[in-house]
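Working notes for the structure below.
Note that one protein chain is taken out, while the other chains of the complex remain in position.
For subunit A:
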Amino acid sequence: MILKLENVEKHYEQFDLKCSLEVHKGCVTGLIGQNGAGKSTTFKAILGLINTDGGKIEVFGKEIKSLSAKDKEEIGVVLSDSGFSGYLTVKDILPILTSMYSAFDQNDFLKKCRHFSIPMDRKIKEFSTGMKAKLKVLVAMSHNAKLLILDEPTAGLDVIARDELLDLMREYMEQGDASILISSHISSDLEGLCDDIYMIHDGQIIMHEETDRLLGDYGVLKVTAQEYDKLDKRYILKRKKEHYGYSCLTNEKQYYLDNYRGITVEKGNIDEVITMMIRGEEK
């Protein structure tokens, strides 16, 4: 286990986080939720940027408070709202990274900067949103970290730039046994990248599932009120009242396809599942 959160709690005046999650070696784990759901708070708790009010956080099997500087070299981080000072240039951050990370690969970093047309001499505050995002990810990947913690790394990017960054992450995973915890509110980013996905809402993890199962077995049944009454509800997770009757989230799509001929079953995707989990009611 690379990262483990066990009943981690953080209480604010108008928001409470209570979260458990795990990231396994060699896996990409996604954390998805609406804005304000608690994704960034969870990341800050993992990184020790905020004090928690309960629970346990372990990185590489150690309590986060006992992580040494050497341990932190094994973690690459992207924060959605923070990075190197905008008054520095990429040229300026090279010696900083060299002195901080013994495994910093300057040649590879520079090669990737050139590939993504990131200017060396311009102040970071003058970069476009896309350039800033790419630089953050390149920095996180520049020192052969075993764990990447990426909070909204693709936020504010156009489709092409997002795709380029996601390719970078896939390449990173191909190199060895690294692990990634990534958050996004763009579900399609996570669908094609993550091995498993946690959904967070109002500070609580409302679902954890392997991506393959989520996309393969989950579905939404669209049924009339009469059809709903006759349904076997064992595999219905949530239902939502619709003008035609009910839409129902199931984690056994095939069961209904086999046993209820004629009902409409839509293939599950993360957006559909998260919407049903948040807005749907208990069956």
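Methods note: contacts are C-beta pairs under 8 Å (C-beta built on N, C-alpha and C of every residue); 3 or more make two chains touch, one makes a residue touch a chain; residues count from 1.
Definition applied: contacts and distances are computed from a predicted model.
Peer 1: Which listed name, "Stage V sporulation protein AD", "ABC-2 transporter permease", "2-oxoglutarate oxidoreductase" or "PadR family transcriptional regulator", is the one UniProt assigns to the chain that has been left out?
Peer 2: Answer from the UniProt record of the missing subunit chain: "ABC-2 transporter permease".
Peer 1: Kindly state which of the options A:Asp81, A:Glu174, A:Asp258 or A:Glu282 is in contact with the chain not pictured.
Peer 2: Result: among the candidates, A:Asp81 touches the missing chain.
Peer 1: Just name the one of A:Lys4, A:His24, A:Lys123 or A:Lys240 that touches the chain not displayed here.
Peer 2: Candidates A:Lys4, A:His24, A:Lys123 or A:Lys240; residue touching the omitted chain: A:Lys123.
Peer 1: Pick from A:Asp16, A:Asp92, A:Asp217 or A:Glu272: which residue touches the chain that isn't shown?
Peer 2: If we include the chain that is not displayed, A:Asp92 is the one touching it.
Peer 1: Across the whole complex, list the residues on subunit A that are touched by the chain not included here.
Peer 2: These residues touch the chain not displayed: 44, 47-51, 69-70, 72-73, 75, 77, 79, 81-88, 92, 95-97, 99-101, 123, 125, 149.
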